[in-house]
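Note that one protein chain of the assembly has been removed; the remaining protein chains are unaltered in position.
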């Protein structure tokens, strides 16, 4: 990697982190698990959103994270917070209480209507058991904006999830309202594109492409047919300084980027 | 007061404390407010019930009380407890949870069916406003045994309370069950007698007399006509040692016994 | 949006340190639902309530579990139209005379709960829930009135069929509490019991906390388990030593009986007495420090109560 070609070195999953970070406004309260979502939150705090606050579902309120937590109960994530509390404080007193603007989620499947499955997947005659909701259902039920960072594989994007762990737009426009849920805006960031949507639309639309990716490539790797925005953006690449922040400061041991080591990027 | 005539010196309200203390079994968890109920609990702990635990509704769990708290949030009642918590911990996590065997209550009116009023009293054309429930309704709803220590005045013992703040037997046998409450046993200790009853009986019965009191005197000072037990006991007087415990150790400044000072008993 | 759930506090976790006058002016509006912290003679938000009286902010609905001295001051000042509470009294120091007179004369509306059901209402608000179940109140006149006013509903437990009471979330517009300490980010440490305050604070749209001592931001970084309430819920931090006087602050100072008795004596006979008391003790002074200096010159009473507290720990 050279200083004059900084973005060549940005790995696809690193781009996810930076695009995730851009979803966080200054002053937002953000709930994130470990891995890329937490790194996105930390990037936001160190760049454009110094007043963004991180909430961890285990009960850690507004920590000053030190590298690199592997768990929501890692001592590195409990460092110097506002308070050390409990699950019900984080998920009841903040998330269900409506104080958390943005939630980051993962999941094995995300469907055309942004519903998320992290519980059961049908595979042939059998079923594969996944970890289950954790706080994901709570976050998807109550946060105003949901951000999903994921690799773009066809099996991850079915028309309809086998099981809805965390509600997106459910059956489409108005369905959340009918179920008793507040509206949500969902943004899915993958290594190929950004898809987004809200309750009124009731489905995901391709709104931007990752550098070098094409709509055809996205469609070929998606199990449903998303709409395509009239004006497709291209996801911005990080500056060398921001890339260095992620690599040298936030995850210096590449705990979440084993591919860095293989690629000889660090 | 002389050592050879110890019981002559026991004031009527002191007898209430000792009879109250006898309602506490060793190992019981007891909830009590300040004043005579708390003193009864402390007497029990220092005499026959060393393992009895005191719970204070403000959130003080099992304190080692020092003399003489005037409030449930007095620093003297927060001394060296198991934990300092909250109202909802005491009244939810202990009382409603079913962990408190015995609750002490006061009240302006107690009726024939052991219902208690501490909210509103009709007086002529107007109404007198009292403090309200506090934790009393919660205690009367959930403890297995309720003990009331009160002076015996006709206006305090109406046939039916003007307002039921804390449920006794409500309308009679089976009424608590129908309302959704567990059964309760109630013991009312006054300066004239002891009246008691349970859900099956649905009303209060005179079960014992204070030394020197008569059934006629009790009936003349009671607004309803309680049944009289076949075998009437007489409330035991405290030993000189126990009286000294109350006077010299538990309430040495007579904060709850101004009459001691008038009577020259201390 | 479900009943009792507020919009986002905005910005979250941006407590500011300011004076009592500025805090009350910023966050207490006429007609507000006002939550009061403290209980009986402990940790009552006296300095903040003095300031509400001084600024004459009226038409208040006051909510709490036990309401005591601060409520009676507000009622005596004519600022209260309604109360929702578990009890109104000062235990050994007597009833709340101004409140009692106002309630008996129907000058203020009153809604009675038990302490647990009132605390459960705050818990519902703190958790973003429209109601909480309670198994208290059943069979009582309290419940009869609440059901008639549609403030409570009796339902059947879907599993056992047993009756359960649902009480509505209580979500104050602004709550006032006094605590031992806070850092500049509003993280609050309370010593001693917390009564109903943690859930009431978390249920409130805005919270003003006065504290004996404001510490620098990050002061609790190495002991976050000691933080009672996250600064996320706090709008304003007011440094006011002795801010609960004449009530107590655990580990700091005992309550001062003669001052509490003095107010009670003034309040007992009629409305004139407490009004005169407030004129002399509150509105005559520019702020709480001036009140303290005037009523306890040389701080001898305060010094004695601080010593008395130390002797009790």
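Letters A, B and C mark the chains as written, and numbering starts fresh at 1 in each.
The rule is short, and it goes like this: a contact is a pair of C-beta atoms (placed from the backbone, for glycine too) under 8 Å apart; a residue touches a chain by one contact, two chains touch by 3 or more.
All values derive from a computational prediction rather than experimental measurement.
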Task: Candidate in contact with the missing chain, chosen from B:9, B:41, B:92 or B:106 - done: B:92
Task: Sole contact to the chain not displayed, among A:9, A:103 or A:134 - done: A:134
Task: Sole residue of A:23, A:47, A:102 or A:165 that reaches the chain not shown, by the stated touch rule - done: A:165
Task: Hidden partner chain, touching residue among A:39, A:78 or A:194 - done: A:78
TODO: Please give every residue of chain C in contact with the chain that is not shown.
DONE: 2-3, 124, 128-135, 150, 153, 155, 157-160, 162, 164, 166, 168, 190-192, 222, 225-226, 313
Task: On chain A, residues whose C-beta touches the chain left out of the figure - done: 33-35, 57-60, 66, 70-76, 78-79, 84-88, 91-92, 95-96, 119, 126-138, 141-142, 163-167, 170, 175-176, 179-181, 255
Task: Residue numbers in chain B that touch the chain omitted from display - done: 27, 29, 51, 53, 61-62, 64, 78, 80-85, 88, 92-99, 101, 142, 144, 180, 182
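The rule we apply is simple: only the chains that are shown with their structure count from here on.
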Task: Chain nearest the overall Cα centroid - done: C
Open item on the list: Need the CA-centroid distance for the pair chain B / chain C, whole Å please.
Closed with: 29
TODO: Between chain A and chain B, tell me the centre distance in angstrom, where each centre is the average of that chain's C-alpha atoms.
DONE: 59
- [ ] At least two other chains touched by the same residue of chain C: list those residues.
- [x] none
